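Quick one: structure below, then a few questions.
Each chain you see keeps its place in the complex, though not every chain is here.
Chain naming follows the written order as A, B and C, and within any one chain the residues start at number 1.
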Amino acid sequence: MREVLDLGYARIDLGREARQGLPEVVYGPGKTVEQITGIVSGLLAHNSGPVLATRVAPDTAAAVLRRVDGGTYDEEARLLVWRPAATGCFSVMVVAAGTSDRPVATEACAVTSAVGLDTTVVHDVGVAGLDRILQVRGLLQAADAVVVVAGMEGALASVVGGLVRAPVVAVPVSTGYGASLEGVTALLAMHASCAAGVTVVNIDSGFSAAMAVHRIAQARPPADHGGSK
Amino acid sequence: MREVLDLGYARIDLGREARQGLPEVVYGPGKTVEQITGIVSGLLAHNSGPVLATRVAPDTAAAVLRRVDGGTYDEEARLLVWRPAATGCFSVMVVAAGTSDRPVATEACAVTSAVGLDTTVVHDVGVAGLDRILQVRGLLQAADAVVVVAGMEGALASVVGGLVRAPVVAVPVSTGYGASLEGVTALLAMHASCAAGVTVVNIDSGFSAAMAVHRIAQARPPADHGGSK
Amino acid sequence: MREVLDLGYARIDLGREARQGLPEVVYGPGKTVEQITGIVSGLLAHNSGPVLATRVAPDTAAAVLRRVDGGTYDEEARLLVWRPAATGCFSVMVVAAGTSDRPVATEACAVTSAVGLDTTVVHDVGVAGLDRILQVRGLLQAADAVVVVAGMEGALASVVGGLVRAPVVAVPVSTGYGASLEGVTALLAMHASCAAGVTVVNIDSGFSAAMAVHRIAQARPPADHGGSK
């Protein structure tokens, strides 16, 4: 099979689906309607799994949907999806510290859902009101993987990392002002976390967190999902 | 009264005791035994309250103590004290996230004790084991002021800030490695804290935190200490 | 009593009033009129103290005020307030270095006033004209707490910190250009201050400074306010 599809403006990595279990995902910013349409059509034709385009503005999304059948658009997540996967039994819990972290958390949820993970989200459980976290402690401990979305000082990652045994992927968010340094403070703080084994992805990248969880879910054989722990 | 005592190598601010309720405190690093001796003697002669010298190495401390009577040295806190104040009823709780934060917490405690505050310390209550904090919740809520000492990501400041109504002074610590950036990450994270009204002092400065609490304690008339809240 | 009110888009920390002496404060940016309305209504219904929303744009504020009775809006401070506290006898002095620091100083004043502190403000007392500070020396020394608002090099915090015995909370401001680095220089300089016991809050956060003083004011029993010092 061809490994690369050369469209001139893009060289699509067709082998990625076989190699990594998911077709290449289209990063929207800086691409024209024609470019997104071309890449998506190529992926739909030569791959068989879910096709996603991230960070797509509403106008662009509408134009692409008119040209490529069968897609849906989630405006809050800014995500275009074709051929979403059926929901499996690997469960992901997305927790967000504040309401300002909502857009990033939404992107994470939309992507994990589109690739077939069983996703739940809880908003506004910042550590300044510890009772809010303790209330969802049971939910957190039942998840197969947890995504923590937090701006400001990012302390939620350490607290959740200490509560659960499952993999924790932390997403620093560029909310806040001043000393938040547009998410750099949260990124550094999450790395310096006192909770062992918490991993971190790029600032505001709900998408990266979702893909990290997708990799983890693939580390478990499908038939075993839901097994006791 | 003379406001300034000029020793040539130092100009002592004798008026500070009247102005701020505590004689000038001697910062040890870079000063010789003779200089510390001279400044301490000057302060003892012209002021009447506690005289402190911070960050003094053991050898230097021993030499100074031989020349100026009546002082004591706390090696862990690296603090020299003459004429400590009697313990009043303003209570300070110092909480430290990990054992590496101990030296800074110890300096904070030694200074608050020397200026007459009723000081308690709890070590090793990092947020990765939330139960450790919840166990001391009652103690924290009973304190008139809380000093939080934490390196790494500094998340303890946010958690404690959300639990108590009292003033919280956070001290970032230069422990940790890599993304901790020698305390800068904790400093920024504490400023970006989601808990409202937490204040921050310089990295590793248990002394500054103690002095901040000393200012707060002075905001209450002495006769009223211990009043119900 | 319920500790958390779950509105879906927000989980309100109802217990904060009992725990910290003030209901949760709504941070405006990124929230819709509906969301602010919902949270404010929830706080008014389940808590009894002052309800505040900060950094609210005029249009949003007007829309919220039409839906929730009894509120007032301070446009300069961008603050919405319902049920302001009666003014007590704990006095706060807010000093601002330059006219560019005015918006941050105004937010600090509006919040301290709303929570019942007896607030005075003095503008434009930058250290380049030392006489301006010396003229208000008496006022500064009479205050129960001082908030210093300064951008550029933030030197005012050190100077005021050396003049008064009361707690000093410094707010770095993002005014200035070039080497001011959007307030980071002032933040670092205030931490490196040679005046002992000055504490610092996040850049531009008049709100944080006000909340820090609110914590300090609570450290004094109400009946004792105004006591001699």
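The definition used in the following text is that a contact is a pair of C-beta atoms (placed from the backbone, for glycine too) under 8 Å apart; a residue touches a chain by one contact, two chains touch by 3 or more.
Please read all numbers here as calculations on a predicted model, not as lab measurements.
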Same sequence throughout, 3 chains drawn here; counting the entire complex gives 8
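Note that in this section only the chains that are shown with their structure count from here on.
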Reference chain B; chain at largest CA-centroid distance | A
Distance between chain centroids, defined by C-alpha means - chain A, chain B (Å) | 44
When the centre of a chain is set as the mean of its C-alpha atoms, what distance in Å lies between chain B and chain C?
-> 25
Expressed in whole Å, how far the mean CA point of chain A lies from that of chain C is 37
For chain A, residue numbers touching 2 or more other chains are 98, 128-129, 178-180
For the complex, which residues does chain C have touching chain B?
-> 16, 19-21, 25, 141, 144-145, 162-169, 187, 191-192, 196-203, 207-208, 210-216, 218-221, 223-224, 227-229
Contact set on chain C toward chain A in their complex = 3-4, 8-11, 13, 15-16, 24, 27, 29-31, 35, 172, 174, 183-184, 187, 202-205
Mind pulling up the chain B residues that touch chain A in the complex?
-> 97-98, 126-130, 134, 151-155, 157-159, 161-163, 176, 178-181, 185-196
